[in-house]
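To start, the structure under review is shown below, and the notes come after it.
What you see is the complex with one protein chain gone and the rest in place.
Think of it as A and B in the order they're written, each chain with its own count starting at 1.
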Amino acid sequence: MKEKIWEHIIAVREKSPLVHNITNYVVMNTSANALLAAGASPVMAHAAEEVEDMVKIASALVINIGTLSEPWVNAMGKALQQANRLRKPAILDPVGAGATPYRNTTVERLLSAGRFDVIRGNASEIIAVSHSSSQTKGVDSIHSSEDAFEAAKQLNEKYSTVVCISGKTDYVIDGNKIARIHNGHEMMTRVTGMGCTATALIGAFAGVTDDFFMATLSAMSLMGVAGELAAQQAKGPGTLQLHFLDMLHSLTREQFTATVKIETAHV
Amino acid sequence: MKEKIWEHIIAVREKSPLVHNITNYVVMNTSANALLAAGASPVMAHAAEEVEDMVKIASALVINIGTLSEPWVNAMGKALQQANRLRKPAILDPVGAGATPYRNTTVERLLSAGRFDVIRGNASEIIAVSHSSSQTKGVDSIHSSEDAFEAAKQLNEKYSTVVCISGKTDYVIDGNKIARIHNGHEMMTRVTGMGCTATALIGAFAGVTDDFFMATLSAMSLMGVAGELAAQQAKGPGTLQLHFLDMLHSLTREQFTATVKIETAHV
Partner (left out) sequence: MKEKIWEHIIAVREKSPLVHNITNYVVMNTSANALLAAGASPVMAHAAEEVEDMVKIASALVINIGTLSEPWVNAMGKALQQANRLRKPAILDPVGAGATPYRNTTVERLLSAGRFDVIRGNASEIIAVSHSSSQTKGVDSIHSSEDAFEAAKQLNEKYSTVVCISGKTDYVIDGNKIARIHNGHEMMTRVTGMGCTATALIGAFAGVTDDFFMATLSAMSLMGVAGELAAQQAKGPGTLQLHFLDMLHSLTREQFTATVKIETAHV
């Protein structure tokens, strides 16, 4: 498993998949830098006039609802449908789902407009997407990953999409396959956009393999390991951020296999 | 006074108030990271469709006019009125006021739409907001804090709002209470969004105390001390930024009380 993931990490570095992000203003810079550091090629484009053309040349589409408005939601729908038509992987990050009715409605609109291959959120967001009625405190999670587990399984069944719950332990769920990743560091929660970056990286890995369970597992493992090793050198959230980017870029097979902690199960 | 401020710093870390920012594109990432590093919980949302719902769950609203357009100005007005209705603190950062008629008009629209509990700007901005006729060079100040003092007093009287003028010396003014903060470092002016970050932090402190004079004084003291200590380790504006975030996160009571320089007066 570790070997397979490492192969995907190398594939991202070598193939440099183009990841089309329609994402929020807060994390655009962070996500672009993380994609570049991991070896991928980011592009941000949100105009209805060009999203379909951009999806055409991209290897994956990442939709993140962190800072919404109507023109963006419309463009997200168009881009998603184009990705579905062209059989390109589409990833959803339902940032802040549950916090406002508008975010819930947007998620519902997107889920009826097309199909996502992967949905990644924190526990509160996954619960909100599944129930469209749960309470969320802003964009930070008030639920544990364990709470969200049932919600994730329902989402996975209903939409045939890989579901990832990120948190202290990350879960990746697809049918009877479940993986748990025990990496990362608490200080990562004090840096904005770490979740969004994880989703962007899932896009990169989905651009190099059709196995979206493995793509998600690979991205989350890379995040967790890079964050954990970065935290060891960091004095706070400022230095954590830059060591994290350095680590995405320079992580070695030895570092990765010595650090990654994954459990997999069939249920 | 120092003890009281330190209690507020601890309260932000412990209560993690949710700060709703409608702010400019340039500083969204910076402000979110500073809020997280200080222990608060940031959320950015600007759609007219959701700002009222977001204010509902937030502890404070921060409005920053750094990169304007009509849909945003409309949402700012709606959010402000909701904050007033729900008696949540509202903070204004009139970035670049005085630079263009559109910015002046926007400030006037906001000031007639509702009430702000705190207004923070550099000297030129405070003068512009007060006179709606002063000249500003872009977003950087061409006036000293001393020049802006009279303007701030007028603003404070007219709108019953705490006024903060940031600069080499920071002033916090409310009725007959005045505080001067002699912290910070010149190199902070070479990092974008430091003023906006200060305003976002005022939002965090206004989320943990109803005394908005003390909230503003606490936020500006934390900014000044963290910036000053960060500058001691920095080789330039790049390293300053990250040490600043680290310091917001890890500042100790000893460091704070040994560094902060505040004068208070009643006039």
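Here, a residue touches a chain if its C-beta (ideal position, glycine included) is under 8 Å from a C-beta of that chain, and two chains touch if they have at least 3 such contacts.
All values derive from a computational prediction rather than experimental measurement.
K.L.:
Based on the whole complex, identify which of A:Val12, A:Ala99, A:Leu245 or A:Val260 touches the chain you can't see.
P.N.:
Of the candidates A:Val12, A:Ala99, A:Leu245 or A:Val260, A:Leu245 is in touch with the missing chain.
K.L.:
Which of A:Ala11, A:Met54 or A:Ile262 touches the chain that is not shown?
P.N.:
Among A:Ala11, A:Met54 or A:Ile262, only A:Met54 touches the chain that is not shown.
K.L.:
Counting contacts across the full complex, list the positions on subunit B that touch the omitted chain.
P.N.:
On the subunit B side, contact with the omitted chain comes from 24-27, 29-30, 66-70, 96, 99-103, 137-140, 187, 189-193, 234-239, 241-242.
K.L.:
What subunit A residues would touch the chain not displayed?
P.N.:
Counting over the whole complex, subunit A touches the hidden chain at residues 18, 20, 25, 28-29, 32-33, 36-37, 41-47, 49-50, 53-54, 57-58, 71, 241-250.
Everything below uses one rule, namely that only the chains that are shown with their structure count from here on.
K.L.:
Take the average of all CA coordinates in subunit A, do the same for subunit B, and state the distance between these two points in whole angstrom.
P.N.:
It comes to 32 Å between the two C-alpha centres.
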